[in-house]
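Left out: one protein chain. Kept in place: all the others.
What follows is chain A.
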Amino acid sequence: MSDGKPRSFQEIILRLQDYWAAKGCAILQPYDMEVGAGTFHPATTLRALGSRPWAAAYVQPSRRPTDGRYGENPNRLQHYYQYQVLIKPSPPDLQDLYLGSLAAIGIDFDYHDIRFVEDDWESPTLGAWGLGWEVWCDGMEVSQFTYFQQVGGHDCRPVSGELTYGLERLAMYVLGIDHVMDMPFNDPDAPIPLKYGDVFRQTEEEYSRWNFDVADTAKLLHFFEAAEAECGRILDHPQLDPRSGKRIIMVHPAYDQCIKASHFFNLLDARGVISPTERQAYIGRVRALAKRCADAFVETNAGGWTGDAPAAAE
């Protein structure tokens, strides 16, 4: 990989991976489920809880069914990529580390105007909030920068610093592309050069049609309720596993169901079958699941449980 300006979407991703690897982050892989944002990855949601230090970075494919535009809108997609960094405790030089990552993908601070503009982050579905900024580069929002204060209703101690890059938008800006589908995905000089559209235009059409008109709302509703019930059922199990004789709290399997419920809700929302009043109720139901998962996670080793006594409830 060369210095100077990156030439493709994937080169930007690779440079971010290299950069954060060099800064000591574990480079994780995407979570293998449909999520609305990189924050839903358990590497963020759950690992932001408890006292154990953590540093991870990963690409997360994200789905927002309501944003589907059949691949026609220059920058709206129902499936897109986020780049996510979570470091706990947040290091004192996190802003500088972040700026270093922008430099790594070819943004020259001598010529660009970088701004940290107030943007408090809140996820009603995760029962989480934090303070931070949206980062502007020449008036374009290129990242979200958040100091997590609460997740799943628990105070974050220590506080995690979270960075989220909207990869398509950032890459379009760096590469000077006006329509996302025209963006080089691999190197433009490769034997088989591929544009973003070559990879995703057809899927955007397919999913837009399905999301908006075809998805079976009765089934989605049923799936939502099934996931909700299963999440609760998993967590209702006693901690002691009779087969292995070990204390095994099944947080991640339960959290998977929470993620599913959240995605089914998003699909229902895109189908336009959720009224504004019901909307709040659904969000509250997902939040209740996230809260239970968070409660359970802090009872596990990864969540800082030390084995002597149950971790004190926040």
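To be clear about the criterion, a contact is a pair of C-beta atoms (placed from the backbone, for glycine too) under 8 Å apart; a residue touches a chain by one contact, two chains touch by 3 or more; residues count from 1.
As a working rule, contacts and distances are computed from a predicted model.
> Between "Sugar ABC transporter permease", "Helicase HerA central domain-containing protein", "Glycine--tRNA ligase beta subunit" or "HMP/thiamine import ATP-binding protein YkoD", which matches the UniProt record of the unshown chain?
UniProt lists the chain that is not shown as "Glycine--tRNA ligase beta subunit".
> Where the complex has a chain not shown, which of A:Tyr83, A:Trp133, A:Tyr165 or A:Phe264 is the residue touching it?
A:Trp133
> Identify the residue among A:Val159, A:Val199 or A:Met250 that touches the chain left out of the display.
A:Val159
> Quick one: which of A:Gly4, A:Pro92 or A:Pro191 touches the chain that's been left out?
Counting the whole complex, the residue in contact with the absent chain is A:Pro92.
> Of the residues A:Tyr147, A:Trp210 or A:Phe223, I need the one that contacts the missing chain.
Missing-chain contact among the listed residues: A:Tyr147.
> From the list A:Phe116, A:Trp210 or A:Phe223, pick the residue that touches the absent chain.
A:Phe116
> Need a quick check: the contact residues on chain A for the chain that isn't drawn.
Counting over the whole complex, chain A touches the hidden chain at residues 74-75, 89-92, 95, 109-118, 120, 130-133, 137-140, 147, 149, 156-159, 161, 173, 178, 275-277.
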